[in-house]
Each structure stands twice: as C-alpha cells, then as structure tokens.
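Left out: one protein chain. Kept in place: all the others.
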Amino acid sequence: MARAVIDPVTRIEGHLRVEVEVEGGVVKDAWVSGTLYRGMETVLEGRAPADAFYVSQRICGVCPISHGHASTMASEAALGIQIPDGARLVRNIIEGAETLHSHILWFYTLTALDYVDVVSALSANIADTYALAEKAGTSTADFGQVQKRIKTFVEGGQLSIFTNGYWGHPAMKLPAELNLIAVAHYLEALEMQAEAAQIIALMGGKFPHFMTSLPGGTAWMPTEEKLGGILFRWKRVRDWVANTFIPDTLAIAPFYIEAATYGKGCGNFLSWGCFDDASFDPKKRALPRGMIVGGKLEVLEPDVAQVKEYVEHAWYDSPSALNPAQGKTHAKFTSYDTNDRYSWVKAPRLNELPMEVGPLSRMLVAYLDGVPQVKSLIDTTLAALGVAGKPEILVSLLGRIAARNLETLYVADEMGKWIGELVAAVKGGEAKFFTESTATDGEGAGLWEAPRGALGHFISVKGGKIANYQAVTPSTWDLSPRDAAGVRGPMEEALIGAPIADVEKPLEALRIVHSFDP
Amino acid sequence: MAQEMREGIYDLLAARGVSRRDFLKYCGSVAAMLGLSEMAAPQIAAAVEGGAKLQPAVWLDLGLCTGCTESTAQAGNPNVADIVLDLLSINYMETIMAAAGDQAEEAKAKTIEEGGYILIVEGTVMTGEGGNTLRIAGKTGMEVLKEAASKAAAIVAVGSCAVDGGWVRANPNPAGGKGVKDVAVELGFDKVPIINLPTCPVNPEWIVAVVIDVLMLGALENLAVLNLDELGRPKLIFGQTIHDNCPRRGHFENGEFVKQFGTVEEVKQFCLYEVGCKGPQTFTNCPKVRWNRKASWCVESGAPCIGCGNLNWVDNDAPFLKRMPNVGGVRPETIGTVLGGAAAAGLLVHGVASFSSGRAKGAPVETSKAYDKKKGGDK
Partner (left out) sequence: MSHEGHYREAHPLIFVFQHWVNLICMAGLAFSGFVIHGSFYAISMGGARMIHFTLMFVLAVNITSRIILSFWVKDANQLGTREVDTDIKNWLPQKENKHQLLETAKYYLFMRKERVISAKYGALQKIAYLATVPITFFMGYTGFALYGPAQQWPVWGFFAGGISLVGGIMTMRIIHYFGMWVVILFTMVHAYLAAIDGFKAFYGLIFLWRESPGAEEGH
C-alpha cells in the first residue's frame, strides 16, 4: 500500500491537494483538500447588494460571469426585481461566451497535457500528420512550422511551462502525428478562447471580471453596430468548435477508451440549470434544472431547501449541517489530518447525498429531459464511438470529458439563436434592458450554472445592506471532503478504482481530477 | 540577456529617428504603447534561435481567483504562447504548467537555486490562521513566498491582490490578506525590487510592457527604465486618471450624464459620473490600452469604473454605484445634510430661547471674570 500525493494540483483554478492510497496499482481511497480560504462571504456583509455582483465574481477568475449572474439573480430574487427580456438575452450571450471560453481553455490548456505528449510530437511525420488530420475530419494547421517551433524550444534546453511534464509516461497513448495535431490546436485554442472572451469584453467591459449585469438587468445597451462585432466573433468560435474541437475529441477518445470504465464517481448528479428562456422557468432553461440519484437514469426535481453544508472535516468552527440561506462561515485551522479535518472546502449535501455537478450532470439531465439537440448530439457521438444506445457509459472519466466538449457545441449553437433574437429585438426598437428598483429588504437565492457546475448564491438584504451572504460553488460540491457520516465527496469517490501505473507520477489520478475542471 | 536583442531594437528605433539616449530618457516603460512589443517578439525569438538563453521566471499563485492568469491568457501581441514559449522560460506556473505535485515543485526548486529569475506573484499574501489560509505542498503560502522571493532578481506583483491584498483585505479581512510589499521586511526580501501592477485582474498589456522593458531595455540591471512611482507602479501606466483620458469626457464637461441604466443616455455614450464612476480618482491607462486585445473596456461598455486599480479598492470605492463610499456605514451626503439640518434646528431653538429670555434685547455684562471671582474666593 502506498500513498501518492499531488500537491499542488496544477492546471486548475485555485489551490488543491489530492492524496490517494494505491494498492496493486489501483486507487483504494482518496482525500481531496482545498487549500485556500479567503473569506469572501464575510467581506460582503454590510455592503450594498449591487457590490456583491462585482466582488463575488472574484471567487473564481475562470468563471466570474457565472458568479456575477448568480449574485445578481440572488439580489433580484431578494428585492423582487423582474429583469426585462432584452437583459435576459444579453446575459445568456455573455454566459454562453464564458462557457465557450472556459471549455476550450479547459480541454486544450488544462487537461490535454495529461493525454498529449508534447515531446513525442517531434518525431511526427509531417505528411502523415496531414493525412491523419484529414481522416479525422479535423482542421489542419502549418504542422511543419509548429514542429519547428517545438524543436527550437526543446533543443534550447529551457522547457518553460513544459518542464518536468509527463513526457514518455506509460499512460500516454497517442501516436506522434496525433500529438502534433493536438499541439497545433493547443496554440489555436489560445486564440479561440481569447476570441470568445472578447464577446464578453464587448458586452461586459472586460474579461475576467465583467461589469454590466447589475441587479435589474444590464448596463450595456446593444446597438446593431455593436452586435455585428459579437456575431462575427461568435461565428468564428462556433465554427472552430464544430470543425476542430469536436473532431479532435473524437480522434483522441478511441486511444483512451479504457477511461470509460473508471472514474464514475458518486452517481448523483445535480444541475440548477442555465440559460433562461422567455418564461424564466428553470425547468425550461436551455440546460434544464434537475437531478439524478444513484445512477438511475431519471430526472428528479432538486429542492434547494434540502441542501446542507457539513464542516466536520473542514477547517471551520461555525455550526455544521446548515442550509446555505442560513449559512455561517468562521475559519479555524487545526492541522492537515486526513482522519480528521483536511480541507478549506465545506461538504454540501442534497437530501444528505454528495452531488456531482458540471457538464456531465447538465448534459445527462438535458438528455433524459429530452432536449432534442442534446439528445441527437449525444446519440450521434455514442454511435461514432461504437457504443450506440448506451448513455450510461457517459458516467465515467471519458464520459465527463465528452459531455463537456459536446456541451460546448450545443451552447455555441444556442448562442447563435440568442444573438439572432437580440438583433431582432434591437431592430424592433422596443427592447428594454433595465428595471429600476427601490426595494431594500428581502431574501433570495440565485441558482445557476458555472461552466464547471451548479452554483448557488444566497443573500439576505436588510435596510439596503447585505445581512448575510453565502455561495455554494461547483468546486464545493465536487471537491467536497467527507461529510458528518464519513461519506466521500464526488471527486474522492471518482478516484476510487483508478489504475495508477507509476505511484511517483500518478498521471491517471490527475486526469480524473482534471475531468471535473476544478 | 542577449545584447544582440537590444541592439536590434535600437536599430529599429534609429530608423524611426529616435536615438538610444532619447529613447531611454523619454519613455521608460512605454514599450507596449509604442507598439514595441509587437516588434520585440520576433527579435527575441531570432536571438534565441541564435543560442541566447531565455530569461527564467517563476509565477507564484498565492490567495487568488486565477483571474490574473486568465487575463494574461488574453494578451494579444505577443500572445500568451509567445510569452511562455519565446519570451520567457516560465519554469513554474501552477495554472498552465504540464507538471504537477512533486515534479512541479522540483522545477521551481531548481530555478530558485539557479537564481536570477523574475518572480511574478499573483494573489494575496494569506496571513490568517498562522498563514494556513493558504497551503501549497504542505507549506504555508508565506513560506513559499519567502523561499521564492529571497533569490529573485525582481518581483512583479500582478493584480490588486498581490499589490496590497486586493478585495481579500477589505474590512473585516477575515483571512488576513496582505500585499507582497507589506510582508517584504517580515519575510526578509525587502532588498529585492518590487514592481506593482494593480487592477483586478491585471491588464495583460502591462505585464507585456514590463516584460519587454526587462528583455529589451535591461530593466533588471537599471530599474530607472521602468520609471516607478513611490508605490512601485510604472508612472507611464499609472500616472494619469481614467477621467483624464476618458472618451466620454466631453459629455462630462457638457453636463451630459447617464442618470439611470438602460436609458437612451447610455446609447448616446454619456458620462457615467452620476452612476458612481470612479474614473476621476483611479490611476490607470485603461482608456488607452483597453482590455481583451483592445476589444473594449468598462466605461465603453456602459459600466462605471469601480476603481479596481486603487489601493484597498473595495473599502475605498464601494458602494460602487455611488459617488463616494460610506463613512461609518452612512452616506456622506446624509451626514452633511443631517449636520446642516441639525445646526439650523439648533440655531432656531437658540433664537427662540434668546427672544423668550429677553436676552436678544441685550444682557448685562459681568463686572469681573468668573475665573477671577473664583480665584478671589479661594484666597
């Protein structure tokens, strides 16, 4: 029996430590520890509700849009504000742009280096690489130039961010040519994520941390001219997703098909839902609200009142088992001890169960809810991988990755519709974008989705000031430590059963951690 | 660093009629604004192909949201790939490096041992709970900073968090957030120069400008090139207010304001001063450099500046949609009005009392001072 520790876990947002117990080359137990506490909720108390929109985005620099929206929705729920339909479209487009940005960045920049051997790309044959790209239906690049760039770089002896990577690791399975394609697209992806972020910047001032979705609607006023710049960028990114991102995924997946057999996790999935339609009904969102329990493929309705946060294994001395609407956060570090307290992350439970959140949860709920575009996307993909009619295979490491990448295309296509609707609304000249309010008291929740999963902000406002503020982030759900009953969090559970070829370099464990986009 | 790179850039400048001496005299940290960064990337790449060494760098993540790394990934020309592949050898950067855990720590340890690297710090120095509000590789964030900072050639604190604690240090600062500069003496790296690049997140163009200054103008050997102010910020980036350079300034002068969001005044791009814009007291060149490859910036998209480049920006600038922050939890306007009202009421009461007591018609003057009487009595 051996303990493997990954600390720091890199290529994530924030700080994370993962510890696994390995026996016979397989993970038997796991502990996931969030190692940073900043006290956002306490800082927000006593401030104006609109201030929370700005400050709470700083919880996460990769998904600030979602935090901003959840915060603003919580304030609107508390103060009884109904936003105009124009603002709904603007918010959906900004949120969609963040999803594109985040998923592209996650796949190529954060997780691909677990599967793609950059050094191996040096031995690729350029002619074969073009042939392979054509066969896989993915876009080509100047592969010779890319290879030359890597060569200069490797021969210079200074590997920069690639220093000490898992090059030549036995779990790396791609042929040299596919590695070269992936590296070329890694560089392209950096341009594409920036292009998607520009959509946010145009509508929200900047990214990360945008400025316009204030409680009441949006401060940004669209005009046909401004929408032209958005449409142009959306089209480029959408086409790249369809012609490069998805074919790359399908080309790489067969080499790692055994990843469909492990990394299943807790089998409970939660989606608060994202992207409102005109009815503002969470069950009719483009990615609808719902939950799946115990791996049984049917959608149930989640009740936020049944959420409790446990702190028995986290460094807090505030009371445990509170609903976030009444939540308290008071830090008290003891020591790092996997038998006792070992994380700054609380353990949220819904109906006393750990819940996996993220694209897999959302796509499963949408699929089972019968959202037509999601159903056809997933069915086509399953058929392409030779597992037609077996959606349960998605509950795995490979499925978690596939769900995220397919969601990217779905959201990209939906965005096109919202942009079209907004153009029509602006041309009509009747569209409204902001509702004023003078209310000063109330309580409310903003239940929404970040690219990495279900997100809830909870606010209580008294006399125009925040009396209590709590946020339950996707990472809190997925990276949660054990709860009062000792039940593992979703990521801890997903690590169990993973094969580990080299305890010194537990690359497979890293893949599972990254599959949650922590 | 490769002398030939710098020679190349001086040749280019000479062709544009700028002598090396003039250049150093005038511009300091102006590389990005002159568009030098666009010329610099290929220059440096060429030098590296000729066998020059890349400048090593370590990017340290402290108490952060990763927004500054994200922002850096939005750099345009050079883009992030140029920076990490062609301009610098970033041997440690948690968010994008291939290695993890022990392999990552090993890469950092080796770089520190060799010295001469630029240390880029993102995020707040977490001092709460004995420094345990941030733990990396079994150590506190403060220990990690201390190790990495003491042997650095220079420290670049990126984003308001690293500069002075950012939002984390806002009242009541439950996690003990501080800026890098605030702990320099305590952690023993006060001899290492610190370059501060505030705003939340940092604008990548400013990192690029500093990097180019280091590589092309030798800023590490001669810090004066960066022309820093008393807070360690390059003056050419942080020397003027947003208000000074705001494209909506004309509307301010004309008294044309957005008084409510979602109105036609915003479509006309009127001034956002009345809805709380902090442009008049925020020192950054956002209106010139803009954000996300010059796509837009806050005011251009209809949002009042929240002053994220100010020191202690949340406490100093919130409530963000009001002109001034609260004083003791109360609006300054309310305090002023109440004071004025109370004084008026007090004077009214006093006036009534003066007339009813007959004093207004004249009161007798004392014959000797009360003090003298008392003294006389004591004698």
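Each chain gets a letter, A and B, in the order it is written, and its residues are counted from 1.
In the analysis below, a contact is a pair of C-beta atoms (placed from the backbone, for glycine too) under 8 Å apart; a residue touches a chain by one contact, two chains touch by 3 or more.
Remember, it's a predicted structure, so these values are computed and weren't measured experimentally.
Note that the undisplayed chain, when the full complex is considered, contacts B. In the complete assembly, the contact with the undisplayed chain comes from B:307, out of B:56, B:123, B:179 or B:307.
In the full complex, subunit B touches the hidden chain at residues 230-231, 239-241, 243-244, 252-255, 257, 273-274, 278, 280-281, 283, 307, 310-312, 316-317, 323-325, 327, 332-333, 335-336, 339-340, 343-344, 347, 350-351, 353-354, 357, 359-366, 368-372.
The definition used in the following text is that only the chains that are shown with their structure count from here on.
Work out the mean CA point of subunit A and of subunit B, and you get 29 Å between them.
Interface of subunit A with subunit B (complex): residues 5-15, 17, 35-40, 42-43, 46-48, 50-51, 54-55, 58-62, 64, 84, 87, 105, 109-110, 113, 118, 149, 152-153, 156, 158-166, 187, 190-191, 193-194, 197-198, 200-209, 211-212, 214, 216-221, 223, 229, 315, 331-333, 336, 344, 432-436, 465, 504-506, 510. Across the complex, subunit A is touched by residues 48-49, 53-54, 56, 61, 63-71, 73-74, 76, 79-81, 84-85, 88-107, 124, 126, 128-130, 132-138, 166-168, 170-175, 177, 200-201, 260-263, 266-267, 291-293, 295-304, 306, 308, 314, 318-322, 329 of subunit B.
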